[in-house]
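This is the structure I want to talk about, given as structure tokens.
Of the protein chains in this complex, all but one are displayed in their positions.
Here is chain A:
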Amino acid sequence: MSGNIQLLNDTLAQARAEGRSALIAYVPAGFPTVDGGIEAVKAVLESGADVVEVGLPHSDPVFDGPVIQTADDIALRGGLKIADVMRTVREAHAATGKPILVMTYWNPVDRYGVERFAVELAEAGGAGCILPDLPVQESATWREHAEKQGLATVFVVAPSNKDERLKEITAAGSGFVYAASLMGVTGTRASVGEAAAALVQRTRAATELPVCVGIGVSNGEQAAEVAGFADGVIVGSAFVKALLDAPDEAAGLAAIRTLTAELAKGVRGNV
């Protein structure tokens, strides 16, 4: 079975055809439990998210903020394995038919075996990977296997990237481009940085790929603001925080359904 890069491309094209931004949600696997994580992924996809990035937790999430590190620690203390992440992708995709990517650090993939990881992710129905600490110049082996398995390789771009670097990164990527809208690690912010719009504009000059903006959005109003200039709005820490703050699993699922619905309105310009 081949990976679902085409489903990802079609989903983003469909959102564009509807004249709106796509809503992309980040949900860590294994948090608060493996089954609870699967329910969370299904919940956001059923309540308005177009795409989900499933986080594969890492012991040393150097480039994430404290909210995601807390979730990662809970998942790993619970004994989460890569097989559980693959099951999360498989069950959530089977239940919803929507595109699901995996987001993680390079060491777990490198250690697990690049080919083995790509083959298993494609077999699970995954659409691709985001590997923020794997720069384009180190990514040839991964891209070879991803391409063979029908998986997208989504690269992150930052405001400090020069135009030449944006060309180099986007030429190697597929699916979409992840534009980090604020300098800084992932975490909710009071307002969305103005640098985002400029970065999206410069990225569009370098590539035909959809440009989705991440880091910072936590409510419908901010989602609408970003949707005004980006092809997709990526929301991560706000979902994890909603799950962390909930008194129990049922309340957590209810909270992320409500948040997803608000954000889904936001990306359609209805606040």
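Here, contacts are C-beta pairs under 8 Å (C-beta built on N, C-alpha and C of every residue); 3 or more make two chains touch, one makes a residue touch a chain; residues count from 1.
Everything that follows uses one rule, which is that contacts and distances are computed from a predicted model.
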item	value
Choices "Succinate dehydrogenase hydrophobic membrane anchor subunit", "Na+/H+ antiporter subunit D", "Tryptophan synthase beta chain" or "L-serine dehydratase" - which one is the UniProt name of the chain not shown	"Tryptophan synthase beta chain"
Options A:V157, A:A197, A:A227 or A:A264, residue touching the unrepresented chain	A:V157
Options A:I74, A:V109 or A:A230, residue touching the unrepresented chain	A:V109
Contact residue for the chain not shown (choose from A:K148, A:R165 or A:R202)	A:R165
Of A:G3, A:P28, A:P99 or A:P132, the one touching the omitted chain in the full complex	A:P132
Touching residues on chain A - with respect to the absent chain	58-63, 65-66, 69, 73, 76, 81-82, 105-112, 132-135, 137-138, 155-158, 160-162, 165, 169, 180, 183-185
